[in-house]
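Excluded from the complex is one protein chain; the other protein chains are retained at their positions.
Each chain carries a letter (A, B, C and D) given by its place in the written order, and its residues are counted from 1.
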Amino acid sequence: MGTFIQLVVDGLATGSIYAALALAIVLVNQATGLINFAQGGMAVLSAYLAYAFVQLGLPLILAIIIAIVLSFLFGALVERFLIRRFERGDPDTAVVVTIGLLTLVTGICAVLWGYNNLGFPSLFPLTSVEILGAVVSVRSLATAVTIVVIMVVLQLLFLRTKLGLALRAVADNPASAAFSGLPVGRLLMVGWGLAATLGAVAGVLVAPQLTLTPGMLDTALVYALAAVILGGLTSPIGCVVAASAIGVLENLVAVYVPLIGHDLKIAVPFALIFVILIVRPQGLFGRKVVVRV
Amino acid sequence: MNAAAATARRPWVRILLAALAAIVLIVAPLALPPFANQTLVRIGVYAVAVLGLNIVMGYTGQVNLGQIFFVGLGAYVTAYGVNHGWNILLVFVAACAVAGVVGLLVALAAARLGGLAIAMVTIALPIVGVPLAKRLSEFTGGSQGISARFTDAPDWSGLDNDQWQFYIVLVVAAAAFLLARSLVRGKYGRAFAAVRENEAVAASMGISPYRTKVLAFTIASIFGGASGFLYLAAVQYTSPETLSFGHSISLLAAMVIGGAGSIAGSLLGGAYYVFVPQLTNAIDPNLTTVSQGAILLAVLFLLPGGLVSVPRVVRRLTRRTGAGRSTGRRSSAGPVRETSQQTAPAHRPVPDDALEGHEQTERQDGP
Amino acid sequence: LSLSGCRGDSGGQGGGGSASSPGITDSAITLGITTPLSGATAGPGKCTVAGVSAYFGAANAAGGVKFGDGKTRTVNIKSYDDAYDPQKSLANFQQMVSDNVFAATAGLGTPTNRAFRDAAISQKVPQVLVMTGDPLFSDRKQSPWQLGFVPIYQNEGGAFGKLLAKSGAQHKVAILSQNDDYGKGYVAGFKEAIQGASNISVVGEQTYEATDTSVDAQLTQLASSGADVFFNAMSITPLTIAALQKAQQIGWKPSWFLPSNTSSPTAILEPGGAAAYPGIYSVSFAKAPQSPAFAKDPDVVKFLDELKKYGNYPDMPAFPHCMWSYMVGATLEKAFQNMKEPTRDSFMTALRDIKDLKAPLMLEGTSVNTTVDGQPAVSSVVVQKYNGKGYATAENFG
Amino acid sequence: MTLLELTGVTASYGPVQVLEGVSLSVPEGGSVGILGANGAGKTTTLRAISGSVRTGGSIRFDGRDIRGLRPDQVAALGVAHVPEGRGTLGQLSVRENLMVGSYLRKDRKAIAGDIDYCLDLFPQLQDRVGSRAAALSGGEQQMLAVGRAFMAKPKLLLLDEASLGLAPSTAKTVYQAIRRLRLESGIAMLVVEQNANLAFSLVDTATVLETGRNVLTGTSAELKGMDEIRRAYLGG
Partner (left out) sequence: MAASLSLKDVSLHFGGVKVLQDVSFDVEPGVIFGLVGPNGAGKTSLFNCISGHYKPSSGSVSIDGTEVSGSAPSRMARLGLARTFQHPALQLNATVLQNVLLGGHTRLPGGPVSWALRMPYTVRAERAVRAEALDLLANAGLGWAADVPADELSHGLHKGIELWRALLSRPTLLLLDEPAAGLSHGEVEQLIATVKRLRAEQDLTIIIVEHHMGLISALTDQVVVLDHGRKLMSGTAAEAQSDPRVIEAYIGKDAADDAA
């Protein structure tokens, strides 16, 4: 029983890494209608920036704040000078552009900081507490709390604010939104900027655990995508729930179904996604896209 | 310009050009240095994989992040067959068939989903495929991989290995490209495009979106298997790394860079896949990631329609806005000045031959 | 019918006679390294280039290497990025042949080296002192133009197993290993060494994927087995750190075994809080420059200096591959000194005839020995125990 | 005072020029119609004004040159465009669509009331305020597009076949509402309408386009009196 609970808790901690990235993906998708493969890469860049400021002697929290602000600018500039050209075109091309961006950003990180694992200081203490007989590190706990806060903020942003409405309107149909006076270009920049900001938060949250390398979030990206699709592209809550579920399920299956084991456990979330999507194509919490011809 | 284009469309000119191309392809490996042949061989390998991806994604619009899985599957089947002494034709058929059947089974389930959900199912293929390949080490050699040699030139041919491999790849790739080209030019090309554009509309034309997606996916898998066969012909070794997810992403990038929804673009995509690492290695092996990213973005920035759109872009840059086009196409005559019904521009040739027309199923580049 | 007649003689076939092989002139020799310089394994990959470059950079600066045929040559290194993709490493090899490279060396990775092994054999191009513990490369019959450098993984695992077996006390062992030939090799060597030792029992065995972001579940599971020894065949830096932290958190404090790859005192053990465990053991044959014990070692000082100057690697090496490939340089130099003719054949002969070479940075008790069939250039390792700062040789367990 | 003045406006899609010089003017509070066959360039003329197509010539609105401005900039000056076809934001609810319409307005308090006004005007929408626009019937979407333009409280309304797909009685209601809006708040409008009976009920003057040019301009009464116009647009 102790092991079981510990596995669940561990799964939630792992899931929160995926969730952090997944939230950023949801944000970009809601605000621009795109899936951004570069999300992980941009988050890593932000974490490196924070790292660089720490190296310069700034206090960690200040370094993180500066990195977050710079990330907003970076995201906005990426939209303006790169993605803009592809927004109205073939969506496949736009996706490949984000893949190119991922490669470029990863490469830049590698050139500037190398491929060695760099230790990233943690905002939270390394101690752990016991809950229900399971040991949880304070860091994981704090990460999870931060993510829940972000999730709530995002949900409110999209559903309760004028900015959120405007972002969704632009993602839905930029040409039509412009007729109501929505500054499409600026809103898209804001959307990308916010997503990059969120990515930066994700990056500094998970960097202490994964240690900084240019490819730090490559694997997490796949899980994050899975969580986004499973939870529903439109739902921040959905993707956090899905990410946690994936983390927990993987652990349990790997341990309690020896035939699957730790090597094939990754198949489980995908099988689950598949079954769920057959029943609910919009994902657990997503809204169905209504299409009439 | 127009005259040249018209000449180029005449049947005998086309036949002549095709024959010329064939001769060049057949003679080239005899004259080229081994490394050039080896490079061309690898281009052939990936061009076939990209071609398959293009069918399902470029033409039919179903995001497929799992194409590399079928390449790997084909490679493993080939290795297994070769090492068990099967006849090489049988090996080839098996590589295509196994990949095709697995693709079909996956598609039967995945094609029920649309859009990004399909992306998720396909992403799972390489992600699960790698540990699976390690698990099934009896067939796959586990993480150490498996070697299989079957493309050493036989003595009677008097050829070098690279030349012999070139011909094997040429035969398979040429067949794949010709078949794909015929397929996307008629009934099925339109069906693919219709499903990509709007499934409800496609369905009302009698095209079952589900079956069409399954068909496209299966074809892509078969081509993936064929590409895997060629992979083994060229590399003679495969391991779980062959089917890693990152390569699937690279294939996707190669497809878009070559030209989504274009047969010729697939070849260019294959060339891109092979040349760019070579190029970036030559620039500076320590900066390959940056330079690959920069090249990819630069190419798409200049050519959002992919490399295949170069002639179109050149034409657009050189063409002066034709006045005939803008007035001639104007549709119904207004009621005030009573002219007769809509007037047609005299110069717009209407193809009278069904299949010899210009490549109309090729997708236009973006707006 | 000889169609190939019309294509000049650029085939790059190596081989006999006294005519010199491609890639070697009277004043220079060119070596090629295809290795991951990008992607997940680029960290150690960069080291493989840096070490060799550092070694020969210094040698060239000192006037070059004196070869066995009496000529002094500079040694040029050409590196190629294969991103750990077998297809690319083959392409790189083909490129090397067309670039007139004398031999391929020091490249990292089992699949990537296997991918061009056949081609190297059929073209008679040396593929030597490669960074893989795959035994295939040291099997002379199967791999006539190959030679591995680092100990086969089995040896490393086995060394620890032997130590444990002879301790006499009862031990319960939990095993975690990377799900590939690396992890499997370690585990196989370990198990073979403890076979028949009735005091040792394996109570839990799990694997992880090199791409995993966390091994928490495996640790939780293994902790519940109550093992007092943890054999961890892990090659991923952040996972190793996380594992050291996690086991402490859940209150599991066994003795650890860590592979040579992931035993850096500063990069891994310290951040992982390794001092909390009764013992961290590792095997090694190279001096760890991070270790205070070697801070003033002349080998280490020289090495770090050259690494910076010629290896384009200013940082403290985070991976042992930097040291290993530096030793590859020394081994190659030894072979060059003994090769009688500027040919690949002669090189292979010379390379296979090195005995008890004490390459720089080698630990007491280890040496380069290329004369044993089935063994790579380095086959002896030393078991060490972490002492809170660096490592000390461990004669006994406990 | 003219509010909107087009002189010799040309427009092209890529290399294809489709407007060859269109001139017209809308006085403040005035209402001008555009007639013309399929493909004559009516839609393109409206797009030229709202900045969604590449243009030449001169377009002045409210005393300033607006040629080359982006659609959102033109909208910010007080021009609301009801586009041809589906002008709604499909995945947003009916209420959200209306709120987007009021994006530029500062008088937050009045917005809720205006939404109610729109829903009163189109009772069919009332039951579906929470539904997403894409689920609506063709006519309902058209109503929503018109409602969204109303919500902007513009100075100039560009209506591109606003009655498209509306049932006769509904079309009538919509045009009555538009007329009322014009009378009450002095909104000027430029109206493209195939249903010329409806159009003439609203406009003071109209211009006829043919292959990208005006060929005829006159008051409603003048035009209604012309044979060709009756035959082509009014029937009988």
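The rule is simple: a contact is a pair of C-beta atoms (placed from the backbone, for glycine too) under 8 Å apart; a residue touches a chain by one contact, two chains touch by 3 or more.
This structure is a prediction, so every number in the text was calculated from the model and none was measured.
Residue-wise, the contact with the chain that is not shown comes from B:Y188, picked out of B:F70, B:W164 or B:Y188.
Among D:E96, D:E140 or D:E210, only D:E140 touches the chain that is left out of the view. Of D:V32, D:A133 or D:A171, it is D:A171 that touches the chain left out of the display. The omitted chain makes contact with subunit B at the following residues, 179-180, 182-183, 186-188, 190-191, 193-194, 197-198, 200-209, 211, 215, 219, 328-329, 331-332, 335, 341-345, 348-355, 360-361, 363-364, 367.
For subunit D, the residues touching the absent chain in the complete assembly are 13, 16, 35-40, 43, 84-86, 124, 128, 131, 135-140, 142-143, 161, 164-173, 194, 196-198, 231-236.
Keep this in mind: only the chains that are shown with their structure count from here on.
Ranking A-C and A-B by contacting C-beta pairs places A-B first.
Each chain gets a centre from the mean of its Cα atoms; for subunit B and subunit D, those two points are 46 Å apart. Rounded to whole angstrom, the centroid-to-centroid distance between subunit A and subunit B, based on C-alpha atoms, equals 32 Å. Among the residues of subunit C, those in touch with two or more other chains are 38-39, 46, 179, 209. Each of residues 107, 110, 218, 263, 266, 291 in subunit A touches at least two other chains. Remark: subunit B residues 30-35, 38-39, 42, 130-131, 134, 142-145, 147, 149, 152, 156-161, 163, 231, 234-242, 244, 246-247, 274, 277-278, 280-281, 285-286, 288-289 touch subunit C in the complex.
Put simply, subunit D touches subunit A in their complex at residues 50, 52, 70-72, 75-76, 80-83, 87-92, 96, 99-101, 103-104, 132, 134-135, 148-149, 151-152. Of all residues in subunit C, those touching subunit B in their complex are 1-4, 6-8, 10-12, 37-39, 46, 79-81, 83-88, 90-92, 94-95, 97-98, 110-112, 114-115, 117-119, 122, 134, 136, 179-182, 184, 209, 312.
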